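Only one protein chain is missing; all other protein chains are in place.
== chain A ==
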């Protein structure tokens, strides 16, 4: 006689199969997850995470000619305090940041706002402003060096037409850094413009319609509506620009010759890092510079994070 299973028993067997099913499913989940993240995590660990620790360690060492190094404690950091070159490089980088970041952001917001109006030829303008973004910094540096050429450059020729004798843009120590700043702003506008433009397009139309009903002028609309609603994007762009500007290297390396008189007044922190690490084989000191740069960037980003509460509007 076939036994009819009790209702409770049926439930129990069902539960059992379901829970063993979820168990095997979970196990297969874990297996696939670890397998899928393994290559990237391994690569990040070997080439990025472990090197952070190593660089910290190297910053306490001094290097010999054949790649051997010894522990010297805080020597590299003490040496920094008396290194006028390092101080100068911080000053140069600071000037570079103070000019490129705010002016760059201002101009790219301006272009983005203008491109967000109802006008013809938007996509043509957008393409032209974006050209420098896709261009190799080495080539940008090369052509600007040529435009800046004191004797045969286009810029000084144009100035001579209005009776001005143009300076030595890239070899005069007083001016060279500002010439680099001009090029940096020029090449960065397109990138930030695109980000601002997509931020502007994300602002709901109803705000503008409401303002129109209230009869607000376009200047007022810009300061009361556009700017506050764009502020999260401005905050993001300013953090990214600042971090990027701290690491300026390519333009300086390409535009200022290794024996130029303007080198001292233009070399950035990263330029100095490169010199010590790969030209002077002073790797311990270079590591200390890298650590210092990391700390400075973290502190400044943290300050920005605190300050943003005062001016960034989230809704």
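Operating definition for what follows: contacts are C-beta pairs under 8 Å (C-beta built on N, C-alpha and C of every residue); 3 or more make two chains touch, one makes a residue touch a chain; residues count from 1.
To be clear about the criterion, contacts and distances are computed from a predicted model.
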item	value
Undisplayed chain, where the name is taken from the UniProt record, one of "Ferric reductase like transmembrane component", "L-arabinose transport system permease protein AraQ", "Multicomponent Na+:H+ antiporter subunit D" or "aminomethyltransferase"	"L-arabinose transport system permease protein AraQ"
Listed residues A:87, A:139, A:164 or A:210, member touching the removed chain	A:139
Which residue of A:36, A:74 or A:164 touches the chain not shown here	A:36
Those residues of chain A which, in the complete complex, touch the missing chain	28-30, 32-34, 36-37, 39-41, 43-44, 46-52, 54-55, 58, 67, 110-111, 114-115, 117, 119, 121, 123, 125-140, 142-144, 146-147, 149, 151-152, 154, 157, 186, 189-192, 194-195, 197-199, 233, 236-237, 240, 243, 246-247, 249-250, 253-254, 270, 273-274, 277-278, 283, 286-287, 289-291, 293-294, 297-298, 301
